[in-house]
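Take this structure, written in structure tokens, and hold onto it; I'll ask about it next.
All protein chains but one are shown at their positions in the complex.
In this document, chain identifiers A and B correspond to the written order of the chains, with residue numbering beginning at 1 in each.
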Amino acid sequence: MSNFALIATLLMLMALAYHLGLTRSRAVASSRDVRLHSRPGYYGTLVALWCGLPALVIFLLWSFLAPQLIDTLVTGQLPPELVSGLGDREMQTLMRRISALADGRGVAGGGSPEELAAASHMARLQTLENIALIAVMAVLAVAGLVLARRRISPTWRARNQVERVITFALAASSAVAILTTVGIVLSMLGEALRFFSFIHPADFFFGTVWNPRFSTAGSSGQGEFGLLPLLWGTLMVSAIALLVAIPVGLMTAIYMSEYASPWLRSIAKPIIEILAGIPTIVYGFFALTVIGPFLSMLGDLVGINIRTTSAMTAGIAMGIMIIPFVSSLSDDIITQVPKSLRDGALGLGATKSETIRQVVLPAALPGIVGAFLLAASRAIGETMIVVLAAGNNPVLHANPFEAVSTITVTIVNQLTGDMDFASPQSLVAFALGLTLFVITLGLNVIALVVVRKYRQQYE
Amino acid sequence: MDTSTHSSASSSANSESTNARERAPSGAMSSVSVGNGENRVSKATDKVKLKAEGVNVFYGDTQAINGIDLDIYENEVLAFIGPSGCGKSTFLRCLNRMNDTIDICRVEGKITLDERDIYAPDRDVVLLRAQVGIVFQKPNPFPKSIYENIAYGPRLHGLAKRKAELDDIVESSLRRAGLWDEVKDRLDKPGTGLSGGQQQRLCIARTVAVSPDVILMDEPCSALDPIATAKVEQLIDELSESYTIVMVTHNMQQAARVADRTAFFHMGDLAEVDTTDNIFTNPQDQRTHDYITGRFG
Partner (left out) sequence: MSLTIEQRRQHRLETIEKSLSKRHRKENTFRRLGLVAVLTGLTLVAILFASILSKGVPAFWQATLYTEVTFDPDVIDIAPKPERQEGETQYAYDERMTQWLTQAGLVNWQSLIDASLEQALGEEVEPRQLRDLRALVASGERYALRDRFTEDPSLLGETVSLKMLASADVDVWVKGNIDRDLPDARLQLSPQSRAWVDVLQEQDVLRQSFSTSLFMNTDSRSSLASAGLAGAFMGSLFMMMVVISLSVPLGVSSAIYLEEFAPKNRLTDLIEININNLAAVPSIVFGLLGASIFIGYLRLPLSAPLVGGLVLTLMTLPTIIIATRASLRSIPPSIRQAALGIGASRVQTVFHHVLPLALPGILTGSILGVAQALGETAPLLLIGMNAFVANVPGSPMDQSTALPVQIYLWQGNELRNFFEARTSAAIIVLLGLMLSLNALAIWLRKKFETRW
């Protein structure tokens, strides 16, 4: 029986269980002429849950564990001469051939006698496993159904139990977010530690040369993994981005909230917010095909040679990307400054711009700083724009018109192509990722604290 | 008292008659007010400081103020009373064009300050607001130090050339607001850290620091406790020596305590304006009578 049919059967059984629970509870209620604790639907649901849930849990565990168990059993049975001297990858191929033979798909060349023997062994095991699974699930489902149905009585608090299951399921889903964070931290830490077993942390964090060489299988041709050139590039591109985004974004927010007519606001605001929804790969392409050539043309005009891909190109594109982010955050924060403060300044005879610059902005400053920090964190973690437009040149230099490389670019470079989780060339991506994670996390936490403090001030 | 011969403001304020000037509560004529029986002396002069003629205010399509005519005399304390939503605050805000900050608000008619139209196209609203200051219902000190709060206006307008001058203005404004002794040791502390009553007096001091001719007060005590209210009321009385004060209040006793004259607003109309005594003891308008006797409002 295929898994699909199995689950479908189980679902039908659950429907039946629901119906049985429903009718049973109605019968109980009418025969004894008492009020049930819960409405009949809850009894039906509860019986269905008793019928379905245990079987489902077993099914999930089983499908996770059984194939591995079978593989182990089959591998153990393989004649030693077939297995000896096989590497990891060849072993995988062999197992794939055996399982293809076992489920009747066949392989090119028909397979050797040993393979065929192993395959029939595997097929037997699989049949056995399948029958066992069906049996166990059937027993659990029927037992759950019968027991639960028998328990139906007016005093059984079915609704509370159903609701407890629902609440538990809801709580379990919110654990996913936690698990994600734990997963991120653990996987990064684990792989980064493996990287640090090759390279001393000090050489990584304080190294000024980035030259990882090629990862060649077997030989540990160790290169130099200095973080500083990448960090420097990241900061340079982000700084340019912020220099573009903060003035434009902040002034846009101010103009929109304080000066613009409702008409202009209703048109311009959504248009500028479109910028926030555009995928970063599009900005990367835009940087590469429009901004880069434009800068290079400007360079020609004043007689300096500007490369198409440079920190400046990437920074400007990233700045454009962050404009709506800065402006909508600042807008929120500026509109939170109470109107009474504005009135106070205006009532003294301040002009609008004096009110904004001398009263509104200072009052909103913590919140705005928080917004800038969030923008900075976003710039630092941005990947595609820099991959396309920064030029990938991991060297320490101070010229924004030169190509640079960033942490994110290097993660992509080191981890695309052949993935080999044993070489420092790949593992360094996780050390870089960890660094990136810590930097952005720090910025976010500070920003959130600042913004929250600011909100409380005016609530 | 010849004031009793005048029935309502709207009938007489249009005409530049001598009647209107006689009605002005100059000096001795209306020196006794009712309220809690305190005596207060009006410092009002005969000079018309602010004059409203046929003022209509619209919010979008809704008319909030219907053709109000009103004279406000120099150095008098004039109170606006009336049920909530009657337009008294709206009218007050017209007097220094604070309504300009509301997009949908439109003002018709003529308001003059020292016989100059304040809504004239060449009239600068910055200058107007320096002449006609305003204190709001809720104390709104800037999130700056006490000193900076007071110094903001003078600095803004470039009124002090030297630090010493500025210090002088800050001190005298705080003294005038009766706050100096309470805060002189902590001028560099944030103004938001003061108590509600102190904050409101700080805001009054902030307004005084620009030396306006007129101070508008929009329910200045509604957010304050009785003791703080008493202090602010006393302050208003002292300020009326050199400032024209127009205040909105929802509290009739307060009007009775501090105002020389009281104007009663009802549904966007100016129902009646007269000396405070007359309004409370002998109202000419049925609506005023109903309101002060507690029939509505």
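FYI, contacts are C-beta pairs under 8 Å (C-beta built on N, C-alpha and C of every residue); 3 or more make two chains touch, one makes a residue touch a chain.
Model, not experiment: these values are computed from the prediction.
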Contacts of the hidden chain among displayed chains: A, B
Identified contact with the non-displayed chain, of A:3, A:120, A:167 or A:208: A:167
Identified contact with the non-displayed chain, of A:125, A:199 or A:384: A:384
Per the touch definition above, residue among A:323, A:371, A:390 or A:450 touching the missing chain: A:323
Touch residues of subunit A, complete complex, unshown partner: 106, 159-160, 162-163, 166-167, 169-171, 173-178, 180-181, 183-184, 187-188, 190-191, 247-252, 254-256, 258-260, 264, 268, 271-272, 274-275, 277-282, 284-286, 288-290, 320, 323-324, 327, 349, 351-354, 356-357, 374, 377-378, 380-384, 387-388, 408, 411-412, 415-416, 419, 421, 429-430, 433, 436-437, 440-441, 444-445, 448
Touching residues (missing chain, whole complex) on subunit B: 124, 126-127, 130-131, 157-159, 168, 172, 210-211, 213, 242
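The criterion applied here is as follows: only the chains that are shown with their structure count from here on.
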Approximate Å spacing (C-alpha centroids) for the pair subunit A, subunit B: 60
Of all residues in subunit B, those that touch subunit A in their complex: 96, 98, 101, 103, 125-130, 133-136, 138, 140-144, 152-153, 156-157, 203, 206-207, 210
Contacting residues of subunit A [partner subunit B, same complex]: 262, 338, 340-351, 354, 358-359, 362-363, 457
